[in-house]
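Encoded as structure tokens, the structure appears first; notes follow it.
A single protein chain has been omitted; all remaining protein chains appear in their positions.
Every chain is named by a letter (A and B) in the order it is written, and numbering of its residues begins at 1.
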Amino acid sequence: MAYKTIIEDGIDILVVGAGLGGTGAAWEARFWGQTKKIVIAEKANIDRSGAVAQGLYAINCYMGTRWGENNPEDHVRYARIDLMGLVREDLLFDMARHVDSTVHQFEDWGLPIMKNPKTGRYLREGRWQIMIHGESYKPIVAEAAKKSADKVFNRICVTHLLMDEAKPNRVAGAVGFNVRTGNYHVFKSKTVICGAGGASNIFKPRSTGEGAGRTWYAPWSSASAYGLMINAGAKMTQMENRIVLARFKDGYGPVGAYFLHLKTYTQNGLGEEYESKWWPELQKMVGREYLDPESFHLTHRPIPTCLRNHAMISEMKAGRGPIHMVTMHAFQDPHLEEVGWENFLGMTVGQAVLWAATDVDPKNENPELTTSEPYVMGSHATCSGAWCSGPEDVSPPEYFWGYNRMTTVEGLFGAGDAVGGTPHAFSSGSFTEGRLAAKAACKYIDDGKGEGIVVSDEQIERRRHEIYKPLEHYRVYRNAVVAGTVNPHYINPQQGLDRLQKLMDEYCGGYTVGYMTNEKLLNICLKKLKVMEEDLESLAAKDLHELLRAWELKHRHRAAECVTHHTLFRKETRWPGYYYRGDVMKVDDENWHVLTVSRRDPETGAYTLEKAPCYHLVADEVATGSHAAAQKLSV
Amino acid sequence: MPTFVYMTRCDGCGHCVDICPSDIMHIDETYRRAYNIEPNMCWECYSCVKACPQHAIDVRGYADFAPLGHSVRVDRDEKRGTIAWRIKFRNGTEKNFLSPITTKPWGTAIPKLAEAAAPSKAMRDSQLLYNEPKWIRMDEGGLRTLEDAGLKLKKGVYY
Partner (left out) sequence: MFAYNPFASLSGTLPTGFMQVFVVVMAVLVVLGTLLDIVHKGSARYFFDNWRRSKGRRRQPVGGGGLASIAVKTAVVDVLASGEFCNPRRRVAHLLGMYGFVLYLVATVMMVFNISADAIWPKLWWLGAAMVCVGGYWFWFFIRVDVAAEGRSPWRVMKADLFILSLVASATLALLWAAAGGGAGLLFWLYLLATAVLFGGVPWSKFAHMFFKPAAAFEKRVSHADGTAENLPTQTRDDPEQQQRHSMELLRNAPMDMGLGIKREAPRHY
């Protein structure tokens, strides 16, 4: 095809993916690099791209330090508890101490944040969450990014990162194709901040027809953050930590405001409270340290998300479903009713549509909840992503190698879903991570670390050929059959996606198997993924839109493979309710109170997995006084 | 609930094609009007619905689980800074909502950081971000450190 090659050279900071993470990076980069060249490459249209396309009704990560509501370390402890102990506490502390300045800036820009009429403070939904009218959250932050960036390239599907040929393991930019014109775009840059999306649709969704689009996380979150970085040889962490969500059935509408603001609660199909009956058995599996219901009234320690899932899953399996959200009482109050509906309209309109279609009025009935299929991402109640360096003043030596939020590939930074170990960042935290990465990237350049990059024409040509291959493959092998989508020489992206989803679902703990897997199943999964990788060389795309889907599939596949390796490596069931290792059905702090780190060799495709130590924030006295505790290392 | 486009309302302006985050609003080859080419990749984010100046786009809940006869329509008014919703149930129940989408005129309150005072070397060497530390607590305090919190990062099993 006669597509042009368009080269954008001399970039200092290339932001790949302009979601909340990427827009944060682009915005902040201009301050630290007032004369630097900042370019954004975005797959869709920056004004509505990413997971915040339809808006948000709450900002779930706000400390409220100005009003003495919380301290950053409180948030770290909360995230640690929710993730069963395994998080990057240095990155979390760093994100939490900065996030308030991000939120205050959002308000200053015009984001409507609800106020508590009595105190004048932001209206809290819960301890960490504040309520907003955020339908235009994305257009507002996109405006900020546009004001900072020199150029914004929309509709560019970035397929690969460019690697420096002068110095190994150093990034040199990115390449991709324009989804509208088809042209080949090459971005030569000293640094890349990856703000691309996490992974939806790598496991079979509960709805498989049209409804496959009603994923909890956006369907355009095609694991590109992971696909790009894994392929560049970056180390990844906690990729086994997939998340399963308990949400309103079918529509996957959010429940946060319901639990926290409307004070609704769950019941089983018989109208009973059901969670507590599962705690004793669960406590045997995870240990009292992680689940101690007897002391709830004393500690007010929140129960981890995954454990609550486990109770729901178990209850349904025991035949006492469906699980209901008891809304009837709360919805009698017209103000709460308005909040309940607007919560969807500003965040997940699909849920409102579903209730309108099924005549569900929460005033008159208690709607159903269910657990979703698994997702892999890094900014919610889960923390998959790249293994990144932390801030110098906080991180221990194992967690620091020069620049905040830089991956193990030099010059490659992450923000949002791309960064591993920082759950509960949500929108504001992701934007904040982008800001942190931007400052660090500017420092990296000012330190001269981005000098002497060499990218050969050969690399650029090789990638070009690779990118368009599915189009060419279709064009040629289409000739083999009369018509239709069945062809022995190729698969189209939808067929490939169906296959990936079924395979991950059945072997890697999807919902149809009750989130259950084991060593044997995981090994079969890897084998099948390898065969699929061969078949991906025969992907066919009939037009540019299908070519986009083809590359999204390739990124999804790569992420899925990494997820499977990690799930196999971690020999325990750390997060029952997210997934289970049938062969090791317990938490094993002795051996596995660590973070898993993997690296795929770009040359050979082989994965190496290792354990990385888990550091926790402890009070100084405890740290210095208790050497015995320090003996319980597993590294 | 994927989107669909009303034949009699669409005039082929392209706003939906331009905004769709999923790249699924495209132009039909027979009518030169928009339509949803891949409903199973439609998140029902309503970006196209809100963008259409003719209100030509609407949503019909996903066929997997949503019965017919409902309507959830929207009017996003940038000028007034509001978004209005009208929900009609299959059984006729109707609900209306109106809320703000911005508190300030679009784009006017966002500064151009290229014009901000350049950061000092001290600020560069610190852990501070733009507008910090002032904008963290809106006071004269500094950025929180582990020392402030009386904490240390320690390897091992702690709860």
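Observations, loosely collected:
Throughout what follows, contacts are C-beta pairs under 8 Å (C-beta built on N, C-alpha and C of every residue); 3 or more make two chains touch, one makes a residue touch a chain.
Because the structure is predicted, anything quoted here is derived from the model rather than measured.
Within the whole complex, the absent chain has one touching residue among B:A84, B:A114 or B:M138, and that is B:A84. Shown as candidates are A:R66, A:K147, A:K167 or A:R180; the residue that touches the absent chain is A:R180.
Looking at subunit A, the residues touching the absent chain are 45-48, 112-115, 133, 136, 139-140, 143, 154-155, 178-181, 335, 338, 342. Even with one chain removed from view, subunit B keeps its contact list with that chain: residues 8-9, 11-15, 17-19, 26-32, 34, 51, 53-55, 58, 71, 73-75, 77-82, 84-86, 88, 96-100, 102-108.
One rule holds in what follows: only the chains that are shown with their structure count from here on.
For the pair subunit A and subunit B, the distance between mean C-alpha positions equals 17 Å. Residue ranges on subunit A touching subunit B, taken from their complex, read 27-28, 30-32, 34, 44-45, 47-50, 53-54, 65-66, 71-73, 81, 85, 89-90, 93-94, 97-98, 100-101, 104-105, 107-112, 133, 135-136, 139-140, 143-144, 147-148, 155, 179, 207-215, 218-220, 250, 289-290, 338, 341-342, 345-346, 349-350, 352-359, 361, 391-396, 432, 435-436, 439, 443, 446, 545, 548-549, 589, 593, 613-620, 622-624, 629-635.
Those residues of subunit B lying in contact with subunit A across their complex are 1-2, 18-24, 26, 37-47, 59, 61-72, 74, 76, 83, 85, 87-91, 93, 95, 97, 99-107, 109-114, 116, 118-119, 124, 127, 129-133, 135-139, 143-146, 149-159.
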